[in-house]
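A single protein chain has been removed from this complex, and every other one stays in its place.
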Amino acid sequence: MSSKLKVAIVGSTGYGGVELIRFLVHHPQVEIVSVISSSSAGVPISDGFPHLTDIVVQDLDGVDIHEIAAKADLVFTATPSGVSTQLVPQLLDAGLKVIDLSGDFRLRSGETYEAWYKKPAASSEYLKQAVYGLSEVYAEKLAGVSFISNPGCYPTATLLGIIPALQADWIDHRTLIVDAKSGVSGSGRGTSLVSHYAEMNENFKAYKVNKHQHIPEIEQVLGDIAGEDVTVTFTTQLVPMTRGIMSTIYVTLKGDHTDQDLIGLYRDYYKDHPFVRVRGEGVWPATKEVFGSNYCDIGFAADARTGRLTIISVIDNVVKGAAGQAIQNLNLMMGWEENLGLGFIPVYP
Amino acid sequence: MSSKLKVAIVGSTGYGGVELIRFLVHHPQVEIVSVISSSSAGVPISDGFPHLTDIVVQDLDGVDIHEIAAKADLVFTATPSGVSTQLVPQLLDAGLKVIDLSGDFRLRSGETYEAWYKKPAASSEYLKQAVYGLSEVYAEKLAGVSFISNPGCYPTATLLGIIPALQADWIDHRTLIVDAKSGVSGSGRGTSLVSHYAEMNENFKAYKVNKHQHIPEIEQVLGDIAGEDVTVTFTTQLVPMTRGIMSTIYVTLKGDHTDQDLIGLYRDYYKDHPFVRVRGEGVWPATKEVFGSNYCDIGFAADARTGRLTIISVIDNVVKGAAGQAIQNLNLMMGWEENLGLGFIPVYP
Amino acid sequence: MSSKLKVAIVGSTGYGGVELIRFLVHHPQVEIVSVISSSSAGVPISDGFPHLTDIVVQDLDGVDIHEIAAKADLVFTATPSGVSTQLVPQLLDAGLKVIDLSGDFRLRSGETYEAWYKKPAASSEYLKQAVYGLSEVYAEKLAGVSFISNPGCYPTATLLGIIPALQADWIDHRTLIVDAKSGVSGSGRGTSLVSHYAEMNENFKAYKVNKHQHIPEIEQVLGDIAGEDVTVTFTTQLVPMTRGIMSTIYVTLKGDHTDQDLIGLYRDYYKDHPFVRVRGEGVWPATKEVFGSNYCDIGFAADARTGRLTIISVIDNVVKGAAGQAIQNLNLMMGWEENLGLGFIPVYP
Partner (left out) sequence: MSSKLKVAIVGSTGYGGVELIRFLVHHPQVEIVSVISSSSAGVPISDGFPHLTDIVVQDLDGVDIHEIAAKADLVFTATPSGVSTQLVPQLLDAGLKVIDLSGDFRLRSGETYEAWYKKPAASSEYLKQAVYGLSEVYAEKLAGVSFISNPGCYPTATLLGIIPALQADWIDHRTLIVDAKSGVSGSGRGTSLVSHYAEMNENFKAYKVNKHQHIPEIEQVLGDIAGEDVTVTFTTQLVPMTRGIMSTIYVTLKGDHTDQDLIGLYRDYYKDHPFVRVRGEGVWPATKEVFGSNYCDIGFAADARTGRLTIISVIDNVVKGAAGQAIQNLNLMMGWEENLGLGFIPVYP
């Protein structure tokens, strides 16, 4: 009889769900008891994802709260925004632990959610229960909780790049500008003209400029750190690649801090957290250097000429920006080593 | 006997040179009398560029000033930085008109050149003769001149995106931040680890942050427009694609101008210039929409929340950012229609 | 009053239609009088294809036979299979010339069409009127006709690679194997999981092995040339690129012909046709070397060790494999120069 934690994955046929499977299959403390899809129940998961042939041989289950509760201890919900709003409360009420990868429980204010997501917000009773899982920043708050709201991909790269300097009060947050770039997998497996190969190949394009729903999430966390309202200018752009996010962050330095000062500050801030790697002077991370892994790599260029600091932060959007961080949060929730089952080297080249 | 202008192209085996050929072959007023390469003289140009098979059947010539002067009226020098420094004065002294695509004659100050390019500057006598060929902005100054210095690729996209708003005094230039992205062809045909397919595919990377030699070129022109020193924060980044530049420009608005105001301002500024296309409200150009063409497309996002304006400007780096603009400048120099021989529709998809 | 040929384009919002526009805008003998789309009538074509902004400013028209007949002399139908079946007869009956880019009129046998396309065939009365427009092979049959059926993309690359050797009786057609590869634009602008960027990027995949509907088209033409039934083994595969087809053709040589013999044979066969370029010994064309152009480039490797010949034939699938060849056929139909309006150099790199 297994003493492993029994987990179910709702949304197993999306990129976040299938990436959860990639890692959890090797996780020493976890057993996947059910892979769930509302749209494809009853067929083998490898029909839609042939790379899983002979590896994950389970059929997809439908969404049935009682069945899930009977089988599982914890559920990852890798569902589209608007679905978790209804589903997560039912799972919690059935006594399950939940780690939610949608955006539905990240904003404390239902009003803000509705303004940016253009959908009805979850009930405030459940919004209050959610603990925001930016692993390196809130590790201590995550131990022992039953409900974690996993951060968005852009917020993860952006916040990990800003927070140490903001907390140290080295930067003027009123000048924050974030130029963010993402691989196309960030928009999910649903088909659309934007993600059509012939349209996106050999192309670089901006979308939702200053309108992306991850903006209030970033501002909420930065506001908590700063102790006052923070507003950011935020551009989202698509890169002709599958995985990877780079947030290029611009901010005015309050003092005359050098790259070396910043490297020291950040290395110290993240010293207990293996997945943030702070690069050396004059070296900036590229997205390929974290491909397929849970790392977030950060580099700096403090410019004496302009008094501004440029911070470059990269992640793999489906790992540290989704499934990987969700498992890191599971580890923190359960009191396991932070990198358990996640210690894979980036795939290079 | 042809009454066409006889042109020679030095550097015909680089991407800039071969792109000049692509357009000039169809130019109704031009005859290519010599394609020149210091490294590959004596062999057919199609040996190194098989796409020219049966189309351009000339052998490459070596660099011989007397021969060039005997054959040609005008020379395009698509040579690496540091080569034009020596070559262009000899061509000018031989009575030839010159359009130089290198960076060697863009900066008025030899000292600034040496600080950013780390090479000896051209003699000031010749630097003074060069007219900077940002076609849409300096069209009137280009008529009838004999020596044009063609702008860099990043400066073209960036300056065309900033100048109308700066000239109208709608923006605070002290807040200018430019996040620029380029396809890999921008680094030329020379081989290096950075341009290795397996390293750059599925990758997005920053380089020369705040150190790119195009920074002083941008600041020189903006300074001329503003009537005072301008300093920009400038990041250069490589996109896994061959062609295309996007400059994403951030600046604080002095007033409460809307997107519609900006669209009107820019359309008016560029009304006599067919190659700048100003997009409508809420629509931002993508690099693929100018692929293979001489267009520069511009879009806006004025953000009332932050008081900042985001300007998105895209070009094809080897056309409007190099060979195309050089031919546009030839047209202006000769008093021909600005778009003569250049009116091709972007190749899409 | 214009003396140009007035053309309408049905299917203007597909890749074939928009590529017709790219070339026809510059064609000296043609005026585009209507761009037609059944799905998007009434909106500017540049709404869906912003690269046409300020260049093609027409609104899309709906499909109305009387209106088309009132405005146009000739119609290009760049419609999906199954649509032309009904539409083309009505256009012909209205007295219009037609060049059809769908597959609906390529097979003489309606029965064969229905077996491979799984759709009802066009009526045999109209099938009989269609002249198959493989330009270089059937140039003489195309002069003066009113209805041309434009070849498929795979058949174009494949047939141009095989026919001269087959006609010379140098190869044993019973051994013909074709391994064909295509860029993703070949599957059109419709969205699907196969053309999803994240699925197709960094991927190479086979589909419809021995089942592609272009097989009977290839076999019909080869059978005509050989004077007996010809059967080919045919694999279709998708390459992570937008444009380009390579057909790698394997066949047993009847004699001991060398690469030089084949080069001579093919250069002679195509000597009056500018768009086929036969490469020299030991040099094989790459798809990028014809990108954006109407060329078909061919290379050979006769292998004395095995007695087999490998033929490599490349085209741009949306140009020589669709819109470009359609215009070449228009030129042949009208008695104009074969390359009128088509003489563009491939875009490289």
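Order of writing sets the chain letters: A, B and C. Residues in each chain are counted from 1.
Going forward, contacts are C-beta pairs under 8 Å (C-beta built on N, C-alpha and C of every residue); 3 or more make two chains touch, one makes a residue touch a chain.
In this text the structure is predicted, and so the values were computed from the model without any measurement.
Asks: The chain left out here touches which displayed chains?
Replies: Visible chains that the missing one touches: A, B, C.
Asks: Of the listed residues A:Y15, A:Y154, A:F234 or A:Y250, which contacts the missing chain in the full complex?
Replies: Candidates A:Y15, A:Y154, A:F234 or A:Y250; residue touching the omitted chain: A:Y15.
Asks: Considering the complete complex, identify which of C:L24, C:M241 or C:V278 is in touch with the unshown chain.
Replies: From the options C:L24, C:M241 or C:V278, the contact with the absent chain belongs to C:M241.
Asks: Please identify which residue in C:S12, C:S46 or C:T287 touches the non-displayed chain.
Replies: Selected residue, touching the omitted chain: C:T287.
Asks: Can you name the residues of chain B that touch the chain not displayed here?
Replies: Counting only chain B, the missing chain is touched by 15, 183-185, 189, 191-193, 195-202, 240-242.
Asks: For the chain that got dropped from the picture, name the residues of chain A it touches.
Replies: Given the touch definition above, chain A has residues 15, 18, 21-22, 25-26, 49-56, 185, 189, 201-202, 242-243, 274, 277, 279, 283, 285-286, 288-293, 297, 343-349 touching the missing chain.
Asks: Which parts of chain C are in contact with the chain that was left out?
Replies: 177, 179, 181, 183, 198-199, 201-207, 209-210, 231-233, 235, 237, 239-244, 246, 248, 250, 284, 286-288, 291, 299, 301, 303, 305-306, 308, 310, 312, 314, 349
Please note the rule applied: only the chains that are shown with their structure count from here on.
Asks: Going by the contact definition up top, give me the pair of chains with the most C-beta pairs touching.
Replies: A-B
Asks: Same or different for chain A and chain C, when you check if over half of the residue numbers at their contact belong to both copies?
Replies: Over half of the interface numbering overlaps between copies: same.
Asks: Just the number, please: Cα centre separation of chain B and chain C in whole Å.
Replies: That pair's centroid distance is 36 Å.
Asks: On a C-alpha centroid basis, what's the spacing between chain A and chain B, in Å?
Replies: Distance between chain centres: 39 Å.
Asks: Express in whole angstrom the distance between the two chain centres, defined as the mean CA positions of chain A and chain C.
Replies: 46
Asks: Residues of chain A that contact two or more other chains, please.
Replies: 183, 198-199, 201-202, 240-242
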